[in-house]
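Complex shown without one protein chain; remaining protein chains in place.
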Amino acid sequence: MNPQRPKTAAAPAPASRWAIELEKINKRFGAVHANKDIDLKVERGTIHGIVGENGAGKSTLMSILYGFYTADSGTIKVDGTERHITDSRHALALGIGMVHQHFMLVENFTVLENVVLGAEDSALIAPSLKRARAELERIEDEYNLVVDPDAVIEDISVGQQQRVEILKALYRGAQTLILDEPTGVLTPKEADDLFRVLETLRDQGKTVILITHKLREIMAITDSVSVMRQGEMVKTLTTSETNPEEIAELMVGRRVLLRVDKGPANPGKTLLEVKNLVVADDLGVVRVKDVSLSVRAGEIVGIAGVSGNGQSELLESVTGMRDQRSGTVVVNGRELSLKGDDGAARARAAGLAHVPEDRQHMGLVTTFEEWENAILGYQDAPEYGGGPFLDIEAARRKAAEQIKRFDVRPANNRLKTANFSGGNQQKIVLAREMGRDPDVLIVGQPTRGVDIGAIEFIHNQIIAMRDAGKAILLVSVELDEIRSLADRILVMFDGQIVGEADPATASEGEIGLMMAGISQSAAALEARP
Amino acid sequence: MSARTPLPRWADIVLLPLLNLALAFLVSGLVVLMVGENPLHAVQVIIYGAFGYGDGFGYTLYYATNFIFTGLAFAVAAHAGLFNIGGDGQAYVAGLGAIVIALALDQTHWLLAMPAAMIGAALVGGFWAFIPGYLQAKRGSHVVITTIMFNFIAAALMVYMINRVLKPATTMAPESATLAVGGRVPQLRQFFSFFGYSPVNLSIVVALLALVFVYVLVWHTKLGYALRTLGQNPSASRYAGMSNSRLIMIAMTISGALAGMVAINEVMGVQNRLVLDFVAGSGFVGIAVALMGRNHPVGILFAALLFGALYQGGQELQFVIPGVTREMIVVIQALVILFTGAMEGLFRPALERTFMLFSPEQKARAVSVSTAESES
Amino acid sequence: MDFQVILSILDATLRLSTPLLLACLAGLYSERAGVFDIGLEGKMLAAAFAAAAVAAVYGSMWLGLLAGMAVSLGTTLLQGVAAITLRGNQLIAAVAINMLAAGLTTFLGQTWFGQGGRTPALGPNGRFAPIELPFVAELSGIPILGPLYAEVISGHYLLVYIAFIMVPVTWFVLFRTRFGLRLRAVGENPKAVDTAGISVNRMRYQAIIITGLLAGIAGAYFSIAQGSGFGNNMTAGKGYIALAALIFAKWKPVPAMFTCLLFGFLDALQIRLQSARLPLIGEVPVQAIQALPYILTVILLAGFIGKAVGPKAGGVPYVKER
Partner (left out) sequence: DPAVIYDLGGKFDKSFNEAAYNGAEAWKAETGGNYLDFELQNDAQREQALRRFASQGANPIVMAGFSWNAALEAVAPEFADTNFVVIDTVVDQPNVQSIMFDEHTGSFLVGALAAMKSETGRVGFVGGMDVPLIHRFYCGYAYGARQVNPDVELTENYTGTTPAAWNDPVTAGELAKAQIDNGVDVIFAAAGGSGLGVLQAAADAGKFSIGVDSNQNYLHPGSVLTSMLKRVDNAVHTAFNEAGDDATFKPGRIDLGLADEGVDYALDEHNQDLITDEMQVQVDELKQGIIAGEIEVHDYYTDNACPL
């Protein structure tokens, strides 16, 4: 037992084979037992994966290791020595760095300022910034992690933001790096870049702990993987000796179908038509430049693209949330006026439903009870009360129906929405938007951060809607998801549709190149082996 | 260990506030001691003064009436995420709406004059809040600044209106003409002699109705739902197709109209004319009332009663104990706000530990809930 | 308007904007750290009283200033315990502080001095005197600039100069020091600060300590520089105006200075316009003139300033476990 903080971050000669050893960790949040007697050993110089359903306790366990939460009981050994990690500063000093699921960045600071925050070496920041700039250049060269040090966080893409998080950890001399769902918001290209960085780290003898919902990633780069379920550690496996099906079954407790099963599309008449749309963002920067597209009944059109290329503004404009500069949106033959800040109501009235990209920021009021979210956007419908009054009973009944149909857990429509796990929050939104039998469904990032059990369910629901003759516009940065769900793929780059691909024939590489702004013909050429 | 069990509901809403109130009085007691008076006696006087006899209780209710209106005014805006600190000014200018109509109709009957003046006051008060709402919605001007400014502008406007327009030439004091009986709101004492000479009047019934109105509005109407959505997450309300700018203006207008009801209580119920500064800071007390009552009508009712009691009990103290000045009363009120409002968390950890220690069921409950939940 | 009148208005502008500026900068530290502060009024009032009381008793403006700062600091810390440590509502805490200051100053003043809450008038040592800056005589020959220097720039109380020096100092502290970096971060995203190994509450306390000290100087300015002695409620709502200025300036030190100068100017102008007969309009009701600064503020805000978005984490106590 050594409660004293070590002076230097760099661990000297490794005393033990294990970089991290957790024993009998317990953590409760009020009534929730988030970690139950968890044991976990992570070998130095390896990439160790952790998987588990939403709410299994992965983030909690890592937050304990990082000193952000304190365990109720249990011991932590770092490099074979028992440590009492009381706060994040302590963990950092022990060489543990963490990239949180929700980034811990100050949005209006520059990259450099975020990197030095908390690790400044003098009372004035100028020398720290200077040193950090040099150090970043070095790290960038070493790991090929390129970010503009003077960019402001809110102006750069999520992928870039994540690099900043990694740079933060490396700048502090992390020997063990924890990443909590790092690829949830990344494009395949960005994810690949990330993995290359992680491999470099491993090759240098550093240890990586990776939490993810994507078994493909586990199989691709981890050396070993631990499975958690309902607060308990189920099993730790050597990656090379297992397969995705086994992991999925351990995670969910049943067999999961890992690929999407869908029949051929049967397109009918055009239900959504977007013509020459031009849209600017809050700052007046034009983000959507003359986009035209159409979606027919019974087909799923996917929009692929690196995030930040205008997809969000396109979605917001089509769904009535954002005024267009010019152009038209026609839903079901009806042209929508998007002027005024209640355009979303008119879009809904025309038969359009919208699952927004960012459920917590937009699609839900997390402080509301579940039933209140079950009517969000449809509150004025006559079934929820006549005249000015809200028929609470009717709303709750409807919520209970939705919960049942989409298997939301816990099945409690009076629970505060924040207390549902991410996957279940997503189901609440889907249930609401799909439940009203819309003609057109717009879906943004439907499975971001959702566990594989839930992904399976959500994909099946989307396909069922298509087969029921609805027009579906799907935007996702998850190329896999687009490729397996969409009947047609449009690739968006710099505010324009730069190409169309057939998921059956186009290769991942080809689409990926188009996403990077390389023209379709060139991409087809280049992608050819 | 670090695991905490939430307090049982009754402890949370009854025991904790009582403990805080006791602490506030304890500290106030020290202040009373400073002027060489017996604090216990002082508490006794306050409680007796506020609740012990008809006149006193009537005054308590009269003050509470104002605080209910201004508390509700603040709360409605707060539910929509707006911090309306202009309740004072809104109530003040609403006096114009009330007096003009009341003077015009004071030869008729209060049954006509009162509702008409209520509409007048609501319109003027609502309008005074609508402008900051409009500026917030359309121009992005921060409602906190504009409502502060509108308080000052209201003060200047009212002095002008009272002195130059409404004041009869024969009167010296800056005040409007006096209302004839038909323009006055009946006093409760006309029905219950219990209330002695206290000025509590039918406005309190309006206040109680306003409590119900706000409860229904916020939790049982579509508008209320929209307001709360806006207040909790403006992106979500835009996503839901609600017009945020319209909601802001509506919320502010309702807020101002509620604040304007203070004018009915004061102008038609008590003064029987429009006098300078009749609001006397009620708008600001309303902020404290709403915050303490957690923006819920039931909470606001109790908080308003508490403040009414402090106002009236403090008065009594001034009459009974000569050393006590009106500033001491303000100090006591401030301490009550501090301890029951801002430092409400002071005893919570200790109380939670105590409950853990002494209540085995409580412990067992915590464990069983956790297993149930994690196995679901 | 002749030149002399313009000089006189500008001179008054500096005088009148000083307490606003000090209070505004005080609020800036607190709010940048995520603690909303509508309690500036109360702090200034408490400080004004303490400064005048001590200056009157000991006959020293310096002791008075110290006392003002100390009392303002104490008040701020009380508010901090409620709003930071106990995670109480920041607004209620501030409202309570304002009321407490309003009541206690008069109450204690009456108990100690028996003049109805006023402190005795201050002698020459109890009060800051205007300072003549050097070179006034030398520059007096230069047209326009000479008189401008002599009448407007020179001849103010020390605290006026301190206030204006605090603007670049604040800018430097905020944007060039480690402390400032952390302070701004804690108001934007306390979780990021926490995970970087810095204590959020400690940062917030450090910020409000500065708030307390600056508000203390602002309060002392009222009673031992601009005035000579404390009078009931002598801050007269300036704390709220300073808050408005802070929002107006979008929580930035240099714009804060210009905003406070603008408010001070409007106030100075208002005073001089009162009995003026404007061409075309004739005599304007005095109330209209008095309301002018407030009306102009609203117009400027609506017309030119646009949306003011404060520090993101402002107003919310930091709770580590969600």
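For clarity, chains are labelled A, B and C in written order, and residue numbers in each chain start from 1.
Keep this in mind: contacts are C-beta pairs under 8 Å (C-beta built on N, C-alpha and C of every residue); 3 or more make two chains touch, one makes a residue touch a chain.
None of these values were measured; they are calculated from a predicted model.
Chemist: Write out, one label after another, the shown chains that touch the chain missing from the document.
Modeler: Among the chains that are shown, those touched by the missing chain are B, C.
Chemist: Of B:Q136, B:S203, B:Q232 or B:Q271, which one is in contact with the hidden chain?
Modeler: If we include the chain that is not displayed, B:Q271 is the one touching it.
Chemist: Kindly state which of the options C:A70, C:L139 or C:I271 is in contact with the chain not pictured.
Modeler: Checking the options C:A70, C:L139 or C:I271, the one contacting the hidden chain is C:I271.
Chemist: Which residue from B:Y160, B:W219, B:F302 or B:F355 sits in contact with the chain not drawn here?
Modeler: Candidates B:Y160, B:W219, B:F302 or B:F355; residue touching the omitted chain: B:Y160.
Chemist: For the chain left out of this view, which of C:G59, C:P147 or C:G227 touches it?
Modeler: C:G227
Chemist: Applying the definition given at the start, please give the residues of chain C touching the unseen chain.
Modeler: 4-5, 8, 11-12, 15-16, 110, 115-118, 121, 222, 226-229, 231-234, 236-237, 267-268, 271-272, 274-275, 286-287, 290
Chemist: Considering the entire assembly, which residues of chain B contact the chain that has been omitted?
Modeler: Residues in contact with the chain left out: 55, 59, 62, 155-156, 159-160, 163, 169, 171-175, 178, 197-199, 266, 270-273, 275-278, 280, 311, 315, 318-319, 322, 325-326, 329.
Everything that follows uses one rule, which is that only the chains that are shown with their structure count from here on.
Chemist: Where the CA atoms of chain A average out and where those of chain C average out, how many Å apart are those spots?
Modeler: 46
Chemist: Report the inter-centroid distance (CA atoms only) between chain B and chain C in whole Å.
Modeler: Each chain's C-alpha centroid was found; their separation is 29 Å.
Chemist: Which chain A residues reach two or more other chains?
Modeler: Counting only residues that touch two or more other chains, chain A contributes none.
Chemist: Multi-chain contacts only, two chains or more: what residues does chain B have there?
Modeler: Nothing qualifies.
Chemist: Using the touch definition up top, name the residues of chain C that touch chain A in the complex.
Modeler: Contacts found on chain C: 176-182, 184-185, 188-189, 191-198, 312, 320-322.
Chemist: If we count contacts the way the header does, which residues on chain B are in touch with chain A in the complex?
Modeler: Residues of chain B touching chain A: 1-6, 216, 220-226, 228-229, 232-233, 235-236, 238-246, 366, 369-371, 373-376.
Chemist: Can you check the complex and tell me which residues of chain B touch chain C?
Modeler: 31, 34-35, 83, 85, 135, 139-142, 144-146, 148-150, 152-153, 156-157, 159-160, 164, 284, 287-288, 291-292, 325, 327-335, 337-338, 341-346
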